[in-house]
Each structure stands twice: as C-alpha cells, then as structure tokens.
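Note that one protein chain is taken out, while the other chains of the complex remain in position.
Up next is subunit A:
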Amino acid sequence: MSTLALDASGDIARAWAVLHEVPDPEVPAISLCDLGIVRDVRRGEDGVLEIVLTPTYSGCPATEQIEQDARAALVAAGLGPVRLSLQRAPAWTTDWISEDGRRKLREYGIAPPGPVAPGADVPIRLVRRTAAAAIACPRCGSAQTERLSAFGSTACKALYRCLSCREPFEHFKPI
C-alpha cells in the first residue's frame, strides 16, 4: 500500500525529507534514512504522525539519541507532535544502507559494508584474517588492506589499515 497516496497534506513526504537530513549521531556523514533505520512514516488513527525506527545493534548507545534527534527535527519543521516506536523484526541489516549512504561513508573515510554474504549465519571459527581482508581502502582504493581489530570505536565498525597508502581506516561491518 502506498502511504504517499494518502498523504493529502504532504506532511508524510515532508517528514521523510526532514529525516533525510537528520545525521546519525555516531556517523554524522550519513542520515537516518541513508542508514536504513526509518521503517515507516505514517499518520496514526488519532492523527498523530508516527515514525517507526529499527535499532541497529541491541546495545547501540545512540538509539535514544536518534529518537530525540528525529523528534526534535520533525517538531522544528512544524510536524509535531510525533510518536516514535521501535520495530525489531525484521532485524536491521547493513544491506539497507542506501547507495547514497555508501558513497557518503566512503567519502567520509569509512569503508562501506559489502553485501551480507549468504551463509553468514554460520560462524567461521578459524583465524582467517587474510581471507577476510578484501576491503578496499576508502582513501586510495587499494585492496591491499588488513584488519587490525574486529571491533572499532562503535559497535558497527571494525579497524583496518591500508598497506599501500599506510592510512588506518574504519570499516562498517556487514551484518
């Protein structure tokens, strides 16, 4: 069903436009919409604007900040009051990051996630750092990179370094 078709006042389209401009608090190069966490924008039965978000990681400390930022931006645009809800299923995947979002991540110096590999539901146990290191450097494009750490400054990233230009960089992990 197209919610836009029912959007006589244009508020829903305006709300989407606003959310396209709200930056992610931890990766401000991309917006909430680029990140793929805005599931729906709709008009509730009581007329209140409803925003449905999907959390990225269970423990992501930015979740509450994201809700506050989204609400504040919508209210500032004259679209309040706003009701926010979280929808966990289906679980967020990096496959929902937009093409535009991937380009912005790369320009910001973060290697974007590749597609979530089929069979990624089976943990690969053994040390396979070299096999896993086919991540292109976001600065020089070289594929000669290596992983430094499975975890980075936020839950969603890992640390890499480029063996060609010698620069360290972050990689947005595909999940």
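Here is the rule we go by: contacts are C-beta pairs under 8 Å (C-beta built on N, C-alpha and C of every residue); 3 or more make two chains touch, one makes a residue touch a chain; residues count from 1.
We adopt the following convention: contacts and distances are computed from a predicted model.
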Listed names "Acyl carrier protein", "Ring-1,2-phenylacetyl-CoA epoxidase subunit PaaC", "Malonyl-ACP decarboxylase" or "Sugar ABC transporter permease", matching UniProt entry of the absent chain: "Ring-1,2-phenylacetyl-CoA epoxidase subunit PaaC"
Among A:27, A:60 or A:97, the residue in touch with the chain that has been omitted: A:60
Hidden partner chain, touching residue among A:29, A:140 or A:155: A:155
Interface with the undisplayed chain - residues on subunit A: 55, 57-61, 87-92, 120-121, 123-127, 148-153, 155, 159, 173, 175
